[in-house]
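The structure appears below as structure tokens.
Note that this complex is displayed minus one protein chain, with the remaining chains in position.
Read from first to last, the chains carry the letters A, B and C; within each, the first residue is number 1.
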Amino acid sequence: MAHGPRPPRSAFRFAHPLRVRWSEVDRQDVVFNPNYFVYFDVAVGEYWRAIGFVYPGVLGGQSDLFAVDAHARFFAPARYDDELEIACRTTRLGRTSMGVELAVFRGDELLTIGELVYVHVELASRRPAPLPDAMRQTILAFEPSPPGEG
Amino acid sequence: MAHGPRPPRSAFRFAHPLRVRWSEVDRQDVVFNPNYFVYFDVAVGEYWRAIGFVYPGVLGGQSDLFAVDAHARFFAPARYDDELEIACRTTRLGRTSMGVELAVFRGDELLTIGELVYVHVELASRRPAPLPDAMRQTILAFEPSPPGEG
Amino acid sequence: MAHGPRPPRSAFRFAHPLRVRWSEVDRQDVVFNPNYFVYFDVAVGEYWRAIGFVYPGVLGGQSDLFAVDAHARFFAPARYDDELEIACRTTRLGRTSMGVELAVFRGDELLTIGELVYVHVELASRRPAPLPDAMRQTILAFEPSPPGEG
Partner (left out) sequence: MAHGPRPPRSAFRFAHPLRVRWSEVDRQDVVFNPNYFVYFDVAVGEYWRAIGFVYPGVLGGQSDLFAVDAHARFFAPARYDDELEIACRTTRLGRTSMGVELAVFRGDELLTIGELVYVHVELASRRPAPLPDAMRQTILAFEPSPPGEG
């Protein structure tokens, strides 16, 4: 969790590599904070692809996942041209929502940690719907430590 | 605070109006979540300008403010062309850091609430430095409810 | 046109004011060039709103406008917090496409000039369709110098 202890790189089975773009740094010569949330979004999409859940096709157009909570803590800045890894794991699988932890590493150095919470929503009713069972099983099969159910 | 109760529009003395840009909405036809953090950044800058603290000139080039924590909860989506108000107030004034609460309103409807924590850093040493006294006094003079000191 | 002479501020009946955001400048402390195209997009939308053509509602969902050409020349940089005007006028009204000229002013200083070409496309067939007559008339009624038909 974004409030808890800082996880090591080895806590994550999946990480997405990317290089910091010119457009992502600011006058302070560091990655502008909203862009970490763009990185998180890219990494979650790649994580889902890696485990075999290709968003959004797998949801069949009847439902979608919406971010309802986004949090990040910034420990050290990333700079232009840095090669980063955006590590990602599911930390919570609820009935209709799930929590994903993100961690930005430059080598072994943890620069930023974040958390996104997604709710699964049925589009017709705009109401929360149970997470697709295939998604739940796919995540449980992939993650070395089982996500909480809280 | 982003974890606390939802504040009404009247809790904020300052708000910055803006209209949602085409570039800020996504395939779901809602503002993409990282863009709320761009809105927060715009609003904090305008809040500081409104109270008479013009960033970054006032810091004199010897120090700067860095975001160390960013959090948002999304209750309802904003859409293309929506006219929003990004309300902003200082909720915590520590020795070297401060907390700012942000709230995105569409009329009286609260769409998103967020919090940013800034640390004041001396550039030469890269270490936290006491908040400039002028900044502290300016904020205390402006805010109807005194920020916490925690 | 972007290749022609530099127009004065008085050549434009419409301009949209905006202030440069922190997220829009780069390590060189100038607006990063792709963001001028975001400004152009914002200004065209506001220009259409100002003349009474509210995109995209007016198209009724059957067709849409797509940018097929985008060009800008950069004469002098805009910086963080600059107050700019993005001037906009229609310079060409063809059968299925139109050209819009954009000019970024800081006071009377012309910083950037650009041109966008839009094609009106019927969504079902994905083919160009005649510009809506109401749009054509609205533009002709607004512009002090009649756009070319080339």
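Note that in this section a residue touches a chain if its C-beta (ideal position, glycine included) is under 8 Å from a C-beta of that chain, and two chains touch if they have at least 3 such contacts.
All values derive from a computational prediction rather than experimental measurement.
Asks: Checking the contacts here: which visible chains does the omitted one touch?
Replies: Per the touch rule above, the missing chain touches A, B, C.
Asks: From the list C:11, C:50, C:70 or C:129, which touches the chain that is not on show?
Replies: If we include the chain that is not displayed, C:70 is the one touching it.
Asks: Given the contact definition stated above, which residue among B:55, B:80 or B:142 touches the chain not shown here?
Replies: B:80
Asks: What does the interface between chain A and the hidden chain look like in terms of residue numbers?
Replies: 21-23, 38, 41-42, 45, 81
Asks: For the chain that got dropped from the picture, name the residues of chain B it touches.
Replies: The list for chain B reads 22-23, 25-27, 29, 32, 34, 80.
Asks: In the full complex, which residues of chain C touch the absent chain?
Replies: 28, 30, 32-35, 37-38, 41, 64, 66-75, 77
Everything that follows uses one rule, which is that only the chains that are shown with their structure count from here on.
Asks: Given that chain A and chain B are copies of one sequence and touch, is their interface built from the same residue numbers on both sides (over half shared) or different ones?
Replies: same
Asks: Express in whole angstrom the distance between the two chain centres, defined as the mean CA positions of chain B and chain C.
Replies: 31
Asks: List the centre-to-centre spacing of chain A and chain C in whole Å, with centres computed as mean CA coordinates.
Replies: 36
Asks: Report, in whole Å, the distance between the mean C-alpha point of chain A and the mean C-alpha point of chain B.
Replies: The answer is 24 Å.
Asks: Which chain B residues sit where two or more other chains touch them?
Replies: Chain B, residues with two or more chain partners: 38, 41.
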